[in-house]
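All protein chains of the complex are present and in place, except for one that has been dropped.
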Amino acid sequence: MDLATVIGLASGIAMILVVILTEGNLPAYANLHALLLVGGGVTATAFIMFDLRTVVGSIGVAIKAFRENSWNLEAIIDQMLSLSKLARTNGILGLEEAEKQIRNPFFRRGIQLAVDGNEEGLIRFIMATDVSFTRERHALGQKVFRQMGAMAPAFGMIGTLIGLVDMLRNMEDPSEIGPAMSVALVCTLYGAVVANLVFLPIANKLEFRTKEEALAKQVIIEGIISILQGMHPKLLQEKLESFVPPGMRRPGGSERPSGQGPVEERAA
Amino acid sequence: MDLATVIGLASGIAMILVVILTEGNLPAYANLHALLLVGGGVTATAFIMFDLRTVVGSIGVAIKAFRENSWNLEAIIDQMLSLSKLARTNGILGLEEAEKQIRNPFFRRGIQLAVDGNEEGLIRFIMATDVSFTRERHALGQKVFRQMGAMAPAFGMIGTLIGLVDMLRNMEDPSEIGPAMSVALVCTLYGAVVANLVFLPIANKLEFRTKEEALAKQVIIEGIISILQGMHPKLLQEKLESFVPPGMRRPGGSERPSGQGPVEERAA
Amino acid sequence: MDLATVIGLASGIAMILVVILTEGNLPAYANLHALLLVGGGVTATAFIMFDLRTVVGSIGVAIKAFRENSWNLEAIIDQMLSLSKLARTNGILGLEEAEKQIRNPFFRRGIQLAVDGNEEGLIRFIMATDVSFTRERHALGQKVFRQMGAMAPAFGMIGTLIGLVDMLRNMEDPSEIGPAMSVALVCTLYGAVVANLVFLPIANKLEFRTKEEALAKQVIIEGIISILQGMHPKLLQEKLESFVPPGMRRPGGSERPSGQGPVEERAA
Amino acid sequence: MDLATVIGLASGIAMILVVILTEGNLPAYANLHALLLVGGGVTATAFIMFDLRTVVGSIGVAIKAFRENSWNLEAIIDQMLSLSKLARTNGILGLEEAEKQIRNPFFRRGIQLAVDGNEEGLIRFIMATDVSFTRERHALGQKVFRQMGAMAPAFGMIGTLIGLVDMLRNMEDPSEIGPAMSVALVCTLYGAVVANLVFLPIANKLEFRTKEEALAKQVIIEGIISILQGMHPKLLQEKLESFVPPGMRRPGGSERPSGQGPVEERAA
Partner (left out) sequence: MDLATVIGLASGIAMILVVILTEGNLPAYANLHALLLVGGGVTATAFIMFDLRTVVGSIGVAIKAFRENSWNLEAIIDQMLSLSKLARTNGILGLEEAEKQIRNPFFRRGIQLAVDGNEEGLIRFIMATDVSFTRERHALGQKVFRQMGAMAPAFGMIGTLIGLVDMLRNMEDPSEIGPAMSVALVCTLYGAVVANLVFLPIANKLEFRTKEEALAKQVIIEGIISILQGMHPKLLQEKLESFVPPGMRRPGGSERPSGQGPVEERAA
């Protein structure tokens, strides 16, 4: 589970509830019309903007924002290094056995392509195509949430305008003006909360995850190509760890290979 | 018919009507001036921004947002695979007969170019030019709706300002202030609804359709080129299905070709 | 004359006048301060933003938005086809006589370059440079209007703020508050109308015209190069008409050249 | 002096003063808090955003918006043509004497590089590097003003909010509400005027100047390279004048070189 998303969402909702409960009165903020207009309006426009499959699928996409990042860079690098050692002793074909133990499908597919004897350029092409298609699909998922985040305040305002138009028409009883405006404003509040606490942050988290996944996939591609080229495990480690932010690198990881290690090998 | 657009638009309008009917009074929201200013203002600026043909043509473009996506990826791939088998037994010229049964004009034109004996590079060039020109024309259609979506709230605000300027001039009778403001605000409401429920979502749907069409055309181009190169139908299927989002792929589609199938063939 | 611009602008102004006249009172909307602040403020900032020549020249640029598009694609293609036939019978030098009858300076210059015996690459370079410089100059003209459209609402708001600050200072007589606010709001109204009915739509029309011109020039460049290469008129027509939106193509235009016509010729 | 900037700024301020003086009362618009918050807030955030040198240096940059454009295209082309004639009679080395009379440092440096016998590619590289670095430095200057233009309304609003929070707390005496709100609104007015009449237009003028400078430098680079290649002065003139907007070209400038002049020379 992605603790950050859960903590953020829970504490955000909690804070708003605390402020409402100590300042006002919860039932005043529960409003069926506001729910209908903001929730329904956002869903309706999403249907117009995209298609049924995309909108329904966006629920599954949203769940990803609540799941732990499954791309552990360090684990990937460790596994790559042991494959690298295996390949240096048993040859590329020696990876066939190890391949079956790789659980990440993208990683396994890459090793499979290498074991099948495909050449470097082809492997890079196939894997990069996968990366670019995945990114495009994810971008669509993010766009659904971003558009919902843009629409929510608009429908909140539409609800408030409907309320105001009605209230202003019959202002005979001044004591009713306040409560009527209060009800009208709740719509704007719903739109602002839903957009800024749910839709926009989730769109951002999905974008963040996509970048993490793309980075991990890049590490996998570079690693497999380097194994094919017979790069020394020491150099491979240095190369792959250059993708890891400095604060996350393990001690000793970025040391210089001992003197005789020709750096040219790294250039491949 | 594009169910998503119809459901979205109908439910969006229904929701707004439900809120109006239970909260207020429908006639209060019917306002000829608001209709004139928002509807007319948006049309007038569209005429200034584009030309007669483009504005009138945008009605036809809008209809596309209500029609089913006519680019069925799976059907295209199926047809491509049977053409591929045909070409392997009868040669490229053997496709001449099959060509006449292809209903999609872009697909048929591509097969025609192949049957005519044109070389790969030329076919790719001609078909890619078509894709890029179509995309530009569609982008213009989307822009008309996007600009109308940007103008509608502005003209709604202009209507409200006209109403307010008049109302504020003669405030002798306080009991008239409310209703006058109510009428003024209806303009803003019209602008917000028309922009957020009609123009902007339709612009988005058109963009969504354009992307679907571009993807389908890319599959067609890749398929025809691969047939020309004599790619094995099994590999062709794997290649073309890589364009289909994973959730939509048919079972069995992405299996690895049996052992001896050289993956190099795929690299063409 | 560009009917769309004239109709759009006239009907937009008419609609606003109709609403004002039936709802309020025209003199209430005539305000010298609003005119001075919005009109003058926008002009003053345009002077700060650009230079004298550019601002004064923008009046001439605006006139272009009211003139008919002078780039008739069909006429250009017709003329190009007759030149193509001429060149096939009399050779490139045979175009010298015809050149003098071409009224479009860009078209004539291109034929001139071809008749002078320049090579393909050079002609393309010279003509493309002209296209790119023209586009940059036009972009500047559009920017003047776009910036004026961005400044008008700001100066409208400045006028309203000046009015409000004054009104709020002396509110002894409540009966004067309404009219004073009414006067203040007129500034905002002026800014909104001028920006959304004049400046922004005209900037957009100029951009639209620039694209039409660029497309026509591209057709001319492609046509001249193809004539130089001796392309068959039938193929030339097909090639050039691919630049015309499908709905505008003449019947018969996009037919396939009869069998023996080698499509390779088209690839040049 | 850049008359456009001076006229624009002076007339903009004059118009606002005229409106204030005829409508209200000047002292009501003089407000130390507003000055402190908008002027000070904008300066403070500029310090946080950039560094001391950049912020202090932006004063010098702003002065450039008030100075005449020092890049006179016509004068540069005239000088280039006489250098071209000199080079054709005396050779490149014959420019050494003339070099000392060129006052524009960029122009002089280019001639210097040519006289020193450097090759074409190197001269182009060195001069283009200068152009790109200058553009980046200017972009920073523009950004300072653009950010100040974005911050001014925000600090105006902060001032108004501070005033409103205080005013709303003690509303016992209704006669004080108006004046208090008036004072609060002055802050918003200051922010709007300073942003829209000063910061944003100056940022735009600086961008406009940068483009003029880049164009002049491009003419200088093209001219020097062409002189090195021994281009005929007639052709050089035609080439360089293609950079000048048509309305500014001198009569006779764009005439076609007489028959025997090989256009290929121009292609260099």
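Per-chain residue numbering starts at 1, and chain names A, B, C and D are given in the order in which the chains are listed.
To be clear about the criterion, contacts are C-beta pairs under 8 Å (C-beta built on N, C-alpha and C of every residue); 3 or more make two chains touch, one makes a residue touch a chain.
Keep in mind that what you see is a predicted model, and the values were worked out from it rather than measured.
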| item | value |
| --- | --- |
| Positions on chain A contacted by the hidden chain, ascending | 2-5, 7-9, 11-12, 15-16, 18-20, 22-25, 28-29, 65, 69, 175, 177-179, 181-182, 185-186, 188-189, 192-193, 195-197, 200-202, 204-205, 208, 242-243, 245, 247-248, 256, 263-264, 266-267 |
| Interface with the unshown chain - residue positions in chain D | 33, 36-37, 40-41, 43-55, 57, 112-113, 116, 118-119, 121-122, 125-126, 129-130, 133, 137, 147, 151, 154-155, 157-159, 161-172 |
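Throughout what follows, only the chains that are shown with their structure count from here on.
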| item | value |
| --- | --- |
| Fitted rotation between chain A and its twin chain C in degrees, CA, nearest 5 | 145 |
| Same vs different contact residues, chain A with chain B, by half of numbers used | different |
| Mean-CA-position distance for chain D and chain C (Å) | 26 |
| Contacts with 2+ other chains: residues of chain A | none |
